[in-house]
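Reviewing the structure listed below.
Removed: one protein chain of the complex. Kept in place: all other protein chains.
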Amino acid sequence: MANAPEDVKLKRQAEEDAGALADSRTGTTKFLTGLGAAAHALKMADIDVASSYPIRPYTGLMMMLSMMAARGELDLEFVHGEGEHAQLGIAHGASSAGARALTGSSGVGVMYAMEVYSPISGGRCPLQMVIADRTLDPPGDFGSEHTDALSTRDQGWLLGWAHTPQEVFDNTLMFYRIGEDPRVYLPQMNCQDGYFLSHIPMKVVVPTQEEVDAFLPPLQFPDALDPENPLGHGPQLFPGQGHILEASRVNAMMGAFPVIDEVVNDFNSRFGTSYDPFVEQYKCADAEYVLFISGGHAYTAKFAVDHMREKGMKIGLVRTRWVRPWPTDYLADILTKFKAVGVVETNNSFGAARQCGILTLEVATTLYQAPKKPVLTAFMAGLGGEVIRLDEFYYMGDVLKDAAAKGSTERTAYWIGFHNV
Amino acid sequence: MKERYKKYTIEIPEEMSIPFAGIVESPKPNGEQPLMLTGGWRIYRPVVDSEKCVMCKSCVLACPDATVLLVDGGNKIGFNLDYCKGCGLCTWACPVNAIDRVPELDFEDGVPFQDALFLLPHVEALYADD
Partner (left out) sequence: MIEITVWATGVIQDKEGRDVCLVLTEAAFNEGKFTQAFDNYVDLPDRINVQVRKYARISESQIENVFEYENHRPNIIGVCEATIMKGINVCKGIQKNGFLVINTTKDPEELLKYVPEKERKRLKAVGTIDALGIAPEQLIDYSGSEGAEDVSAIGGGLGAAMAGAIAAISGVVKKESVLGAASNRTAAKRGYDEVKIKQL
């Protein structure tokens, strides 16, 4: 941009000020994919152990970390597992020993490690897993669907989605700080859409190492595995202790709420960002109906909302940054203001109530006790990794506009590609 | 179907249907899969000098894609140009240096021409303005 003429620079600045980059952050500007952003953030977070296993599309992250380690830019113990199950096991061990551990996967890889998620969260190991979403087999489809990470939502991990590579960078740092907080001690899944975020470079502002160090202190893990001081991790319980352990795990997860609030606000003040800790609202101030979304497709959805507003439609976008813990009260307050809510689902739960996706189930429960409930429907879109095109968002807007006027919808779930043609 | 269950399922139109569980025919016995023509990858074409060739068939064995063939009643070496990727293993394997690697562009034909790789129906519609 340095050599651009002055009027062009001012025009760009005005557009950026008005748009999603409405923050005043300083640092080095790079063009990075979501994987590149995560790798840079992890390097600055000085992770200790990374366990790898290749699966497209997240593999690029491990490519970058191994290169950083090989070139001496990062003091990293890089361990290759023989599968995703081993990968998570390695990270589990490293984290139990007090190391800041990192692992990652995509699609069926996330499923392959399924057994280890609960032991890790129950063991309160604050490791991070970078997930670049991929459709589950069949077929061998590399495109993004969130079902892979969402399928682990009951396992006790913090779970959240980014919608730009910049947010991936920021989440990487924030998730470690939140997960490693002594009031929490939980593992985190740092999710981004495969290809859409993981493979397309976008502008990322990288802060200085000093700023990152000031925000993210080193990990202090209590009762870490130590030959000098042997302890028993993950023993059998006595009868009558099971529900107590579960209750303490619930408290860890729900106790994350004030920590998330505190950490994100601290991040904003240090780095000049304007993240809402839990839920982003885009043009909702006077909206009558909203799209509810999580993840990368929100980037396109914002443009669609802009265009629909130009046509006079009173539509907004609500994007949840967290799926676990689910910000129930925040969302109940926000969503009950609208006449209709359409949940954009890039996931599937075959046979779920109302034939809708996973997020709609959560939203429906969120709204259950509200005295005045909006019309709720689901839009199954972007499945198989398809792009959700602007005209498809316009279709969703039209359905919601009708729903707001009529007070009901024809369907509980609309399938893009079938019902909109 | 009972009325109450009709709304549970999605109508998949005829033109969009795919085989049950995505199960397809297997490739033909000789290994050819017309949907996966790889001749276009080739930058150098193997050419055998029949005078030098001793028909030891090392090249046939060396080819990872089974595109080196016995032709002319089993008396000569030929190549399946629809699939040969030009990797050069046959050239390397030949004990009498009977195979040369010649730039593919030196030849007029011999490469199956593909209009597009994996063209989707909705993308095909984008070219309709022609």
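Lettered A and B in written order, each chain numbered from 1.
Convention: contacts are C-beta pairs under 8 Å (C-beta built on N, C-alpha and C of every residue); 3 or more make two chains touch, one makes a residue touch a chain.
Just so it is clear, the structure is predicted and the values come from calculations on it, not from any experiment.
**Q** Among A:P57, A:G104, A:P325 or A:G357, which residue is in contact with the omitted chain in the full complex?
**A** Reading the full complex, the residue touching the unseen chain is A:P57.
**Q** From the listed residues A:G34, A:P277 or A:G342, report the one that touches the chain absent from this view.
**A** A:G34
**Q** Which of A:G109, A:G179 or A:G296 touches the chain that is not shown?
**A** Selected residue, touching the omitted chain: A:G296.
**Q** Mind listing the chain A residues that contact the chain we can't see here?
**A** 1-5, 8-9, 11-12, 15, 19, 31-36, 39, 56-57, 59-61, 63-64, 67, 132, 142, 195-196, 198-202, 296-297, 299-300, 303, 387-390
**Q** List the chain B residues touching the unshown chain?
**A** 37-43, 85-87, 103-105, 111-118, 123, 126-127, 130
Convention: only the chains that are shown with their structure count from here on.
**Q** Could you list, by residue number, the parts of chain A that touch chain B in their complex?
**A** Residues of chain A touching chain B: 138-139, 355, 411, 415, 418.
**Q** Could you please specify the touching residues of chain B with respect to chain A in the complex?
**A** 7-8, 10-12, 21-22
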